[in-house]
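One protein chain is absent from this view; the other protein chains keep their places.
Chain lettering (A, B, C, D and E) follows the sequence in which the chains are written, and residue indices restart at 1 in each chain.
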Amino acid sequence: MIIELLVAFFLVVGASFALIGSWGLLRLPDFFTRLHGPTKATTLGIGGTLIASTIYFSAQTGGPSLHELLVTLFLFITAPVSAHLLAKAALHQRIRSIAPPPEIDEPRE
Amino acid sequence: MALGWIILLPLIGAVVSPLLARAGRDAPAWAAGAATALALLPALWHAPAIFAGGEVLTSVPWIPQLGLDFALRLDGLSLLFVLLILIIGLLVILYARYYLPKSDPLGRFFALLLLFQMAMLGIVLSDNLILLLVFWELTSLTSFLLVGYKHGSPEARRGARMALVITGSGGLALLAGFLLLGGMVGSYSLSVVLASGELVRNHPLYLPTLVLILLGAFTKSAQFPFHFWLPHAMSAPTPVSAYLHSATMVKAGVFLLARFFPVFSGTEVWFFLVGGVGLATLLFGAYTALFKHDLKGLLAYSTISHLGLITLLFGLGTPLGAVAGLFHIINHATFKASLFMAAGIIDHEAGTRDMRRLNGLWKYMPHTATLAMVAAAAMAGVPLLNGFLSKEMFFAETIHVQWLTQSQWLLPAMATLAGVFSVAYSVRFIHDVFFNGEPIDLPRTPHEPPRWMKIPVELLVAVCLLVGILPGQTVRPLLDAAVRGTLGEVPAFSLAIWHGFNLPLLMSLVALSGGILIYTLRHRLFALHDRLFPSVTGEVLFRRGTRAAPWYSRGVMDRFDNGSLQRYTAWLIGSVVVLIGAALWGGIELDGGLWTPIDGVSVVAAVILVIAAVGTVVVRHQRMLALVMTSVVGLVVTLTFIHFSAPDLALTQISVEVVTTILLLLALFFLPGGERPEVSMPRRLRDGTLAGLAGLGIALLAYAMMTRPGAPISDYFLAQAEPLGGGTNVVNVILVDFRGYDTLGEITVLAIAATGIFALLQGLRLPLPQGDLSGRRWARDAHPLIMAAISRPLLPLALVVAIFILMRGHNEPGGGFIAGLIAGTALILQHLASGIQWTQERLRFRYFPIIGLGVLLATVTGLGALLLGYPFLTSAVLHLDLPLIGELHLASAMAFDLGVFLVVVGTVMLILENLGRLSRQPHIHPPEEGS
Amino acid sequence: MILQTAVYIAFVMISLATLLNLWRLVRGPDQPDRILALDTLFINTIALLVLLGIHFGSAVYFESALVLAMMGFIGTAAFCKYLLRGDIIE
Amino acid sequence: MEALVAFAIGLLVACGVYLMLRARTFPVIIGLVLFSYATNLFLFAAGRLKTDEPPLIYATQSYTDPLPQALVLTAIVIGFAMTAFVVVLALRARGELGSDRVDGGEREEER
Amino acid sequence: MSRWLPHPLLSVTLLVVWLLLVNTVSVAQVLFGLLLAVVIPRFTSAFWPERPRVRQPLRLIRYLLLVIGDIVIANFHVAHLILFRSHRLRPAFIELPLELTDEFAITVLASTVSLTPGTVSADVSADRRTLLIHCLDAPDPDALCAEIKSRYEAPLKEILG
Partner (left out) sequence: MIPSPDHLLVLPVAIPLLTGALLLIFARWPLVVRRAISGVAAVLLALIAIQLLMMSGDDAVRVYLLGDWAAPFGILLVLDRLSALMLVLTALLALFALAYAVQEADSDGHNFHALFQFQLLGLNGAFLTGDLFNLFVFFEILLLASYGLLLHGGGAERTRAGLHYVVLNLIGSSFFLIAAGLLYSVTGTLNMADLAVQMRALPAEDLPIAAAGGLLLLAVFGLKAALLPLHFWLPHAYGAAAAPVAALFAIMTKVGAYAIVRVFTLVFGVEAGPLAGLADPWLLPVALASIALGTIGVLASDDLRRMTAYLVIASVGTLLAGIGLMTEAGLSGALYYLVHTTLVTGGLFLLADLVANGRRVGARITPRERPAGAGVLSVLFLLGAMAMIGMPPLSGLIGKLLILLAALPEPAVQWVWTVILISSAMLLIGLSRAGITLFWRGPPSPQAAPSALRLLPAAALIGSSPLLVIFGGPLTDLAAATAGQVLNPDRYVEAVLGAATVRETVGGAP
């Protein structure tokens, strides 16, 4: 029962973060601010659901089921890089930004 | 079998004589002559029996399916023709030896001539319709080659082609006619057909059959309106004209009329068709001949006319008509061959055949002139010559036959008219060439030809005289035999010079005097003729036709096949829509009863799919965006697979999709697009309709299909995967075991793709865009630090995952494909992050050997089973119980899967890396945008 | 029961999230926006898979989630590289 | 659910066909990709739709039909090989013909 | 040692990853994991030549725990910003002067920055001296700069040099 509660808790928390991240993606005013939502909120969202899954399957099989950690680990490694590359691309394209963009070392058109 | 030799010997001669061409000009001629003479022997050997009323038959089965036997028949009719073909053939060979220029080694000529001879003999000897047809078309072909013998001249080429097309097409009609005839009678044996006249004439298909066969006969025998090829065929060397266009080939048509006389004749249709065409040809040919200034042209139209005469005789449908026709065949062959040879001598010695320039040759070549004059007289039907006899019989027959119920006189009158013209052109041939003043501007001074060149003419003229004077003693037995062979019996007829004063004799006299009169009026007639008959003839139609056919065809092709893939695709999709429509036309019970509850997530996925798919279409001009949309579609498809219990598929789909995305991005660099749509509304409507119909059809089918309960064979797989296949992932067991052969094929597909793509990329140079579509130049930083730094440790991690997926594939979702794709993408990530060169330095293997090894491993694993007596690809499972480790299953399927893994890795790497290398080709700078 | 409810709630939330991603993907306005949306969509899909696993009590969704995470990253990286350099493998 | 899937397949077919009928290689290729998604789904659907019955012999009592899955897997991989080939061929055409048109207009552009 | 285990830490990681993947711990799996842990780094060592030298593994673990904690906090922080302050944000780009020189260390720092409160690393300058960071809501950029340097860069410098 406690396990079920835990699973439920992590599930709902995780899903909430995922939703909030996506909400941010929708609502935030410019690309660079939108970038924050998914990279953080969503990763934790997935983290939450994955923890839920870990608990759930560990309980179900009787032994530890930790492989969901791998997905989390993987996302934690890759999500910042994705965000970094996206930001780099956005800077390169000089798309609209609320924060004044810095002069970057890029060829002019 | 002796009959076979008649055909075989010329064939042997045709092979031998060109081989002897190096031994001088006499050798081929001797070979040809010998072959022809030898071929006479079997014919003569059988002659007594034939004269006695018998017939010789022989048959060897050839293609029973077709009813084609090598069946030969020698009866009176064929004997007549065999003798004509071989004897005149001998004379022509002798003549040709001297006629053809010294520069010609003669080998090829005699080969073709003998081939023709063989074909001609085949026609007259065949006792099988199909066999006859084979030889029939062979004569068209060899005549084509003979007419075009001097193919340097445009006239020769044109004449050859015309002859081929007309007679060849006629042959096709004949083919159809024969097939119908054979179908009616139930046999292609001529003997059977000849015995089934009653049946044929009363058959509903009588008329089409007759028309088709007549088309064959008329084209071959140059009957109006198919006559025009014959004058053009005169561009052939004169020996060819003498042989083919007077004595033999053109007689094939009338031979056919004779041959099938007992089968088809005796009906009104026969009478009108054959008689009518014969009459028209007779008149037209005789009339036209008069106006030809070319000696051979005159002879050609004369031949047409005489062939018309013979046709008309057979067309009359009476036994005596047939007798006269056969008799005239002999007579015409002799006098016309000699006339052609004489014309050839004149041409040979005087250098021209134009009668407006040839005059007064009597002085230069009196011997030849005498011969020609006798032959021409025979042609005109002068008494004491053979032509007179058959013409008398013809006149007599016309009187006896009822033509067009009311007018008794019409046919005799027309016959007489034709006789008049016939005499006129004969007179012209004599007077205009040998008398009529002095020659005008001849290339050389004419003189008598070599001795041996005249001998054939002399012999033929002698025959004209002999037959003309002593018909009963000379030709009668042969004619009787031929008549018996044609009609089955010999009707009473008299073969004499004198039958007393009668109507035919009067007609002859009218013809003779009228002809001379006309000739004296010729100049006024020439002028009138030129005014009245501008050259709208069958020939012009033919020329226009043969020229228009390619032209119209090109027009059709250009309109139909405009080189646009869109059109091809539209036809393909359209065809499929039509076929699906046809399948569903009778209605389909859509709901088969199966029903799975719908859930919210699926609805959301569907919404995403709809928006992404439609979005792809809408934003197709922004190609990168379209690619993003397509990725979303791929993601939803992956989700669908997962949702409906297909984890292996989901894994494969998502991996393939990413690799595809990379592939398309690589392509996008060179194909950035950015052009505006320029498509018209009707086109969009058309495409939209096609797309909608295709979508609708397939959706209906999908729905109907999914809702039906099914009873697939898969229960077997589910039951046996573990006990026999040694794995719990049934999909994988199917892939590597139950249907391992498919998988083997599939990795081969990958290997071929890699091979083909590699070849395609070699030497390819593409313009390198220096910036994106908005004109912004590319970023300087080729390999962002963070990306490079992260992708490096990711490689070992990904490889572990790949090995994990590979190892467990047999029991859990996974397998060689997915593992290969994961490993491949992990390596590709290195390319993305650090570049080709960096990666290549570290990956020290070449891809083709990897791919080849993979295929080899999978194949050899499969072949291993053969050693144990099992079929290819039989899997084996090894159960090991190891200390510490426990039970270990080693399935040969794993080795197979490893092969798959290698191929996938190698292929993915090879394709993507080589695509990436494209940008390192020597640069081509793009043209300015908009140009 | 609680678990089931939680799973349903999570399903709804994640589904909603994917729709929001789609909205951004369609609207843009810039190319990075769309790629970001696609990346987020992938990540939300992973969440969806985990949910499915819990919902059906089945572990078969794990590999899909893992591979989806890997492939999503590589796809995003490729798209970004394209925006930056045009030539993604050089 | 069947109706939903059928609708999705039909929609993908329609979108794919429409794109395949475009005048330039890239949309045609995208069309082919969409069309092959549809095809794969169709073939997959021939095994009917079952949720949570993966053909893994250890857990559940009943399994979905594994054969179409194996077929689709094969089809996906073959489809990938074909797509790769056509992509490279499109590039080759771009290089050799100087244009990415497939509507017969590439001949004019050559001039 | 370096020939057989060019990346000891990597080898350990791979073994752990393998065991996580198979989701069981058995003798056979450990043995196979060890095999992979030896073979794969040998094969891939060329791809990761600049082996990060971890000086103090314990401090690395401490750093990781710190970051995980920050991530959780960061998420709540960002969630708050998204939900309630999305229209009153004061985003800014800040340029963080780097003391780190090792590529891997810079990468770890950039990743950390991206995962933690309201910041995303947007670019590394060509000379690798500055990290460009986008802040979601930065009333005081300099303070943020200093915090990042002390909280993340300093320990990283000790761990990875």
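The working rule: contacts are C-beta pairs under 8 Å (C-beta built on N, C-alpha and C of every residue); 3 or more make two chains touch, one makes a residue touch a chain.
Only a predicted model underlies this, so the values are computations on that prediction, with no experimental measurement involved.
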Touched by the hidden chain, restricted to displayed chains: B, D
Candidate in contact with the missing chain, chosen from B:T288, B:N811, B:S875 or B:S919: B:S875
Residue touching the undisplayed chain, where the options are B:S191, B:T370, B:N436 or B:T755: B:T755
Residue among B:V56, B:L72, B:M120 or B:L179 that touches the chain left out of view: B:L179
Positions on chain B contacted by the hidden chain, ascending: 61-68, 130, 133-138, 140-141, 144-145, 148, 151-152, 157, 160-161, 164-165, 168-169, 171-173, 175-176, 179-180, 183, 546, 549-550, 553-554, 556-557, 560-561, 563, 565, 567-569, 571-576, 579-580, 582-584, 586-589, 592, 698, 701, 704-706, 708, 710-714, 716-717, 720, 724, 737-742, 744-746, 748-749, 751-753, 755-756, 758-760, 762-763, 848-849, 851-853, 855-856, 859, 863, 865-866, 868-877
Residues in chain D touching the chain absent from view: 20, 25, 28, 32, 35-36, 38-40, 42-48, 67-68, 71, 74-75, 78, 81-83, 85-86, 89-90, 92-93, 96-97, 102, 106, 110
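Heads up, the rule we're going with is that only the chains that are shown with their structure count from here on.
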Farthest-lying chain, centroid of Cα atoms versus that of chain E: B
Where chain A and chain D are represented by their mean Cα positions, the distance between them in whole Å: 31
Geometric centre distance via CA averages, chain C-chain B, whole Å: 61
Residues of chain B touching at least two other chains: 643, 647, 666, 668, 771, 778-781, 784, 786-787, 790, 797, 801, 812-813, 915
Overlap residues in chain D, where contacts from two or more other chains coincide: 51-52, 54, 56
Partner chain B, residues of chain D touching it in the complex: 1-30, 33-34, 37-38, 40-42, 44-58, 63-67, 69-74, 76-85, 87-92, 94-95, 100, 102-105, 107
Partner chain C, residues of chain B touching it in the complex: 600-601, 604, 607-608, 611-612, 615, 624-625, 628-629, 631-632, 635, 638-639, 642-643, 647, 650-651, 654-655, 657-658, 661-662, 665-666, 668-669, 672, 768-769, 771-772, 778-779, 781-782, 784, 787, 791, 798, 801, 805, 812-814, 818, 822, 825-826, 828-829, 831-833, 835-836, 912-913, 915-916, 919-920
Chain B residues touching chain D - in the complex, by the definition given at the top: 562-567, 569-570, 573, 594-599, 602-603, 606, 609-610, 613-614, 616-617, 620, 623, 626-627, 630, 633-634, 637, 640-641, 643-649, 652-653, 656, 659-660, 663-664, 666-668, 670-671, 673, 675, 679, 687-688, 690-692, 694-696, 698-700, 702-703, 705-707, 709-710, 712-714, 717-718, 721-722, 728-731, 734-735, 738-739, 742-743, 746, 749-750, 752-753, 756-757, 760-761, 764-766, 811-813, 817, 904, 907, 911, 915, 918
